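With one protein chain removed, the remaining protein chains of the complex are shown where they sit.
Coming up: subunit A.
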């Protein structure tokens, strides 16, 4: 289904940024967690903004590199001059993107679990649930963001356009969500950004609203990835 050769190549080309971002995230989380607050509070502090920003940097840069940059540069010609189908190329890149984000969030979650375990000697079942909801939710937000960047990367021949549209959208969503925090007057802008669908306060409050919000994020991710693969397989490539 995927090309192992391409997967190896893609991992090599993108792993360093993923590692750096993950390390920063994990380090921040360890620092916050080691102050000894309850998991719920630590999660609310950490997951409310920081990883969204950091992960977005990874998503915008990597999203472009996976397809558009290689078409722009022309190096995609070498992959496609071998008997590898375009759909396979796009699928491989998508699997890498999603997989890398999943692992990044897994490691970040571990950075919350391990200090908690060391400080308290155990992680209670309710703490497990919170941690899973926080990090899986962040993964779904990243899935939606990355889907948007992946779609842009599959549509455009030029890196600058892919980044302007994909990165522009993700950046705008983030900015709007930050704006909405500045008092009542700006509160309404939260309705214009998908970032709102990952709401740490809703998750921590124990309400079940997060379920449909997660579902929407997952839906955005699936649709954008699926169309990205479809479009890349069918369009003209100037190689």
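We take it that a residue touches a chain if its C-beta (ideal position, glycine included) is under 8 Å from a C-beta of that chain, and two chains touch if they have at least 3 such contacts; residues count from 1.
We take it that contacts and distances are computed from a predicted model.
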Undepicted complex member, UniProt protein name, chosen from "Putative tricarboxylic transport membrane protein", "RNA polymerase sigma factor, sigma-70 family", "C-type cytochrome" or "ABC transporter ATP-binding protein": "ABC transporter ATP-binding protein"
Contact with the hidden chain (one of A:79, A:138 or A:220): A:79
Absent-chain interface as seen on subunit A, which is shown: 3, 5-6, 9, 12-13, 70, 73-75, 77-86, 88, 234-239
